[in-house]
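The complex appears here without one of its protein chains, the remainder shown in place.
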Amino acid sequence: MFNKVLIANRGEIAVRIIRACRELGLETVAVYSEADRQSLHVRYADEAYLLGPAPARESYLRSHKIIDIARKCGAGAIHPGYGFLAERADFAAACADAGLTFIGPKPDSIANMGDKAMARATVANAGVAVVPGTEGRGNLGDEELLAIAPQLGFPLLIKAQAGGGGKGMRQVSHLDEMPTLIAAARREAESSFGDGNVYLEKVVQGARHIEIQILADTHGNAIHLGERECSLQRRHQKLLEEAPSPFVGDDEELREKMGAVAVQAARAVDYVNAGTVEFLVDKDRQFYFLEMNTRLQVEHPVTEMITGIDIVAEQVRIARGRQLAYQQDDIQRRGAAIEARVNAEDPYNNFMPSTGKITHILAPTGPGVRVDTGVYTDFEITPYYDPMISKLSVWGETRGQAILRMRRALEEYKIVGVHTNIPFHQTMMDSHRFLAGQYDTRFVEERYSIVEMEKDKEKFPEIAAVMAVLVAHRRALETTHVMRRNERDTSNWKWFGRWERMRG
Amino acid sequence: MFNKVLIANRGEIAVRIIRACRELGLETVAVYSEADRQSLHVRYADEAYLLGPAPARESYLRSHKIIDIARKCGAGAIHPGYGFLAERADFAAACADAGLTFIGPKPDSIANMGDKAMARATVANAGVAVVPGTEGRGNLGDEELLAIAPQLGFPLLIKAQAGGGGKGMRQVSHLDEMPTLIAAARREAESSFGDGNVYLEKVVQGARHIEIQILADTHGNAIHLGERECSLQRRHQKLLEEAPSPFVGDDEELREKMGAVAVQAARAVDYVNAGTVEFLVDKDRQFYFLEMNTRLQVEHPVTEMITGIDIVAEQVRIARGRQLAYQQDDIQRRGAAIEARVNAEDPYNNFMPSTGKITHILAPTGPGVRVDTGVYTDFEITPYYDPMISKLSVWGETRGQAILRMRRALEEYKIVGVHTNIPFHQTMMDSHRFLAGQYDTRFVEERYSIVEMEKDKEKFPEIAAVMAVLVAHRRALETTHVMRRNERDTSNWKWFGRWERMRG
Amino acid sequence: MRYFATLEGTEYEVEIIDEHHICLGEVVREVDIVAVGSQPAYSLIIDGRSFEAYIYPNEKDWQVLMIGQQYQVTVEEEREKRLGRPHEGSVAESGEFQLKAPMPGLIIDVPVSEGLQVEKGQVLAVLESMKMQNELKAPRAGTVTRLRIKSGDSVEIKQTLLTLA
Partner (left out) sequence: MRYFATLEGTEYEVEIIDEHHICLGEVVREVDIVAVGSQPAYSLIIDGRSFEAYIYPNEKDWQVLMIGQQYQVTVEEEREKRLGRPHEGSVAESGEFQLKAPMPGLIIDVPVSEGLQVEKGQVLAVLESMKMQNELKAPRAGTVTRLRIKSGDSVEIKQTLLTLA
C-alpha cells in the first residue's frame, strides 16, 4: 500500500489532489515545468521535481520521466488529475509495469472509453442509447464520411476519435462545407492527440449536457453520485456547471434512470475509480450516451458540495484497495451548487485569452463559498497551459440561494493584471434564462451577447471621472513635493524593516 | 419593510453581515472608526460613514450617532453583530424609538438576559437548572459577597452582572484572596460595561461549555439548531469551537433535552431572533444554565456548516417579520465542523497580543474550508479592538475528517507581519486529548503547554541554515552588482506599466 | 484647483476645494479617497457612497476599473486646458493598421497573402495559445501590405504580424 503520491499535473487540480492526500496523511510529490517553478502545487507539495521546459510535450506529457521520478523518490502511486496523461491508456499501463499504482481506472477501460467510436459500440452493446452516428465503424476516410453524412442528416458534428474537451470538433450545416471542416478537425486532432481520426455524430437539437458521477471500487461495487448540468459551454468548453440539474429538477425517475444507465456503462468496461458518464438529453427527456471521461472531472466540486463526499479522497481510497465507503442508498443530496470557471480571457473581446502577471487578488470567502486555485498575487499567467485561474463554487440551500451567493461572490472577486471572464459569469447570474434553468448547449454561442446583457447595468461615469481627477491630483502633488514622492519610492530592501515582528 | 441595513460593527462580523444582506438583495451601510477606513467592511458596503476616532467609546459605541446616520441615509434596520452595542437594551429601545428595526431580540429580552442575576432568576422560575450562585439576589456589596462565598464553597467565580466574554470575571480559590479579586473584577466590569456589579457562582468541576443555538420568529415559533462545544478557552475567551459536541456525541436524548430546555429559556423571556443559551455540563451529564447571549455568536459558522442554515440570513428574515423557514423536524445535522479563531497573539509568549501591518496572507481554500475575515494583505492590525484576524472553519463527513482538514488548512495558512496563534491550533489538532474529545474548560490553562506539545515536532535547522546562506549569498551578489540591484529598486510609479491589460 | 475630466464624450468639471471636498458641476460633495493595499487600488467614499476602483495611467489618459466596468478618463488641469495641449492621437487615425499578437503563441494558419483585399471581420491569422485556437480578425477593411508571419511560426506578445493599409 502506497504512502506517497506523485501528482502528474499542475494548477488548481494539482493543489486539489495535494490537499486530499494530505488530509489522508499521505506524502505528496509535485512535478513541474520551468514555467511553473513558483506554482502553488510546487510550494505545497512535500517534494518537487523539474520535468523540463514549459511546453507540455517537454514537461507534463513526458510519461517516462514522470514514472522515473516516481520510482526514484519512492512514490507508490501516481494521480494524473485531468488533461495531460489522465486518459492515456499507455501511461496507465506503464505505471503498472513500473510497479506504481495508477489512481484511476485500468488501462483497458481507458482505451475502451478513450476511443469514442469503441466506447459507443461498447455501451450500445450493453443496451445504452447512443447519439446516432458513425460510432464503431472504424477509421473512415473522407469519402466515406461524405457519403454517410446525408443519411444522418444535418446539422452534424465531426469529432476526434481520440479527443476530448472540444478539440478536433466541428459542426457542419451543409455538405458543401464538410471537406474543409473535416480537414480542419483532422489537423487539430492530429496536433492535439497525435491521431487524426474523426467520426460523425448527429446534433441533438436543444440538447442539455448532463453527466453522472460514478465511483467504483476494486471489489465490484459501483455507485453514482447523481448528475451535473454542464450545458453552459462555448466552443465545447464548459464555462459553468451546476448540481443538481435544473432540467432534471424533481424528476427523480429520470435521475435514477440516468444514474442506473451510467453505472451500467461503467460496468460494461469493468470500470474502477472515479469516472463520469456524459449524456445529451433532448427536450423529451430522452438521453443518449455521449462519452465517458475516465478520470476526475474539472467540475467535481459541485457534486462534492451537495453530497458531502470528497471525490478525490475517495479516488485515493479506492486505489488503495478499500471498499467504497458508501452504498447507493447512503448518497443524499442537500441543496444546490454552482461552479464558475474563472478564466484568463476577455469576454468583451471574443473571449481572447489573456496572459500576464496577476498583480492583485482578493478572493471571495465566507459561507458556502469555495475557491480552488493554483495561483496567488504576483503569479504569472503564461500562454502554455489552459487559461483557468480558478474555480469558484458556491452552495445554497436552494438553487435560488446559490445563484444569489454566486452573484455576491463574483462581486467580491478582484483579479487585477489579466482580463477575466468574471463579467460573463455576472451577466449569466442576471440572465432570465439562466435563472429559469432554460438553457441548452448552444445558448452561449447563439443567444448570448455580453453587450446586450449589460445594457441595463448601472454605470458610474461621474464617479469614474471624480476618481480619476482625485488620483491625478494626488499624483500632481506628489510630483511637486519631491520629498513626499521619494518616501513612496520604497525599494524591496527598505521594506525589510516591516518584518520585524513576524511569525507564522 | 426595510431594504437597507446599517451594520453597527466592524471586522469579520461586519463583512459576514454584509454578505448575508447582499445575498438577500438588501443594501448595506457600514460605519467605521478612523482606524478602520481601509477595512474590508468599508470597502464591501454600498455606503460608509465615519463615526469618530479609533477608541470604541468614540466610535462603535456612539449609539446616538449611529442611529442618526441610519435615519439620514434611509436605512430601515440596524444589525449590531456581536460585542459593542449588541447586548445593550437601551440601544435596541432607541432604535425602536427612532423607527428603526433592530435585528435582534426585544429590548426587554436583552435586559432580562443581560443582567446575569436576573437571567438566572427568570430561567430558574421557568424550571431550568442553574449553577448555584447569588443570581437573583440583587446588587450585593463586598461584605455580603464575602459572607455568602463559604456557603457556596470554593472554587467559585466572581462574574460581572452586565458582562460577557470573560471580562470582569475572576476565579477564587480561598476566602483570603477574595477582596482583592472582587475589586479587580469590579474595576474591569466598570471599565468594560459601565457597571461594576458582580455576582458569585460555584465552579462546576471538569465542566464542558456547551451551548444551544436558538431561532425564534415574531409569530411565536422557536426552534433550536443543536449544540456547539466551546470548552477550549483561555482566560474565558473561546479559542476553538465545534459542532456537534464530542461530549454529547450520539446521546440524542441529552441533545434533545438541552435543546428543549434552551427553547424553554428563550420562551421565558419572549425571545425573538437568533440567540444562544450557554450551559455548563458536568461529568454526569447534568447541565446548568449559564447565560443567554441575546445576539449572533462568533462561532455561529460551525452550526451553519452542519445544518446548512444561514443563521445571519435567518436573522434578517425574522426581523422582516417572516415566519421561520424551518420547523424543528426540518433541522438535520450532517458531518462535523470545527472553527479556529485566528488571533493576532503570540502563543510562545503567553498569548501576548501582536499589532502591526499584515504584509502577506495566503489563506487556505479548497473543499470544506471557510474563512471569515475582515483583513487582507497590507492591512494594519491596531491595538484598539479585539485581536481576531479571522475565523477558520472546516467541515468533514466525520469529526476525524474535520480534524485532518483543519490540520491541512492550518498548514496552508500563511500570515506574515504579526504573530498569530496558528501554532497553538496546530498543536491542538495533534493533541491526544483533543482527538479523543476529552477536554474541559480548564484544559488550556491547566494542562496545555505549547513547548511541551511541540517537543516531538520535526525541526529543520539544517534547511534553515542553507536557506539563510542562499539568501545572504544572493544579497551579497546584488550589492556587488549595483546594476542588478537597481533593477529591483522599482518605485510604485514604475509599476504602472504592469497594469496595462487590466480588467476585472 | 480645477480639473476637467472627459469620458465617453461628456466633460465633468471638478474643483478640488480641500482634502475632503470637491465641487462637481455646481454641487459641493464630500469625498474621502484612500489607497488600499500596495496596489493602485483606491477606495472612494463620496457623500457616504462607497466605491472601489483600480486606477492607473495610460499613455494619455486614466484607466478606471470599477465594478467590472472599464472607463477611460482624460484629465486636464484648468491652466493646461486654457493653454491648449498639442493634439495627440491624430497620427494614429491616419495610415496603417498593424496587427500585433495579443499573446505569445503559435501561428496555426494565415488565410491571407500580401496584396489581398480584406473585409472588416475577415480572419487574418489563427494563433494557438493556452490550448485554444484564436482567430485574429481585421478591425476594418483594407489591403494586406506586409505579411511577416507564416504558419508554424512562434510569435512573441505584441510582435507585429502583418500590416493593413
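In order of appearance the chains are A, B and C, and numbering begins at 1 in each one.
One rule holds for everything that comes next: a contact is a pair of C-beta atoms (placed from the backbone, for glycine too) under 8 Å apart; a residue touches a chain by one contact, two chains touch by 3 or more.
The structure presented is a predicted model; accordingly, all values stated were derived computationally and were not measured.
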Wait, the hidden chain, what does it touch out of the ones we have here? A, B
Suppose we count only contacts with the excluded chain; which residues of subunit A make the list? 29-30, 37-38, 42-50, 73, 376-378, 492, 495-496, 499-500, 502-504
Subunit B positions in touch with the non-displayed chain are 167, 188, 192, 235, 237, 344, 350, 352-355, 359-360, 383-387, 411, 414, 416, 422-423, 426, 457, 459-476
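By our rule, only the chains that are shown with their structure count from here on.
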Identity of the chain that, by mean CA position, is farthest from subunit C: B
Provide the C-alpha centroid distance between subunit A and subunit C, rounded to the nearest whole angstrom. 32
Return the distance between the CA-based centres of subunit A and subunit B, expressed in whole Å. 37
Pull out every residue in subunit B that's touching 2 or more other chains. 44, 376-377, 492, 495, 499, 502-504
Using the touch rule from the top of the page, what residues of subunit C touch 2 or more other chains? 37, 49, 54, 57, 65, 67-69
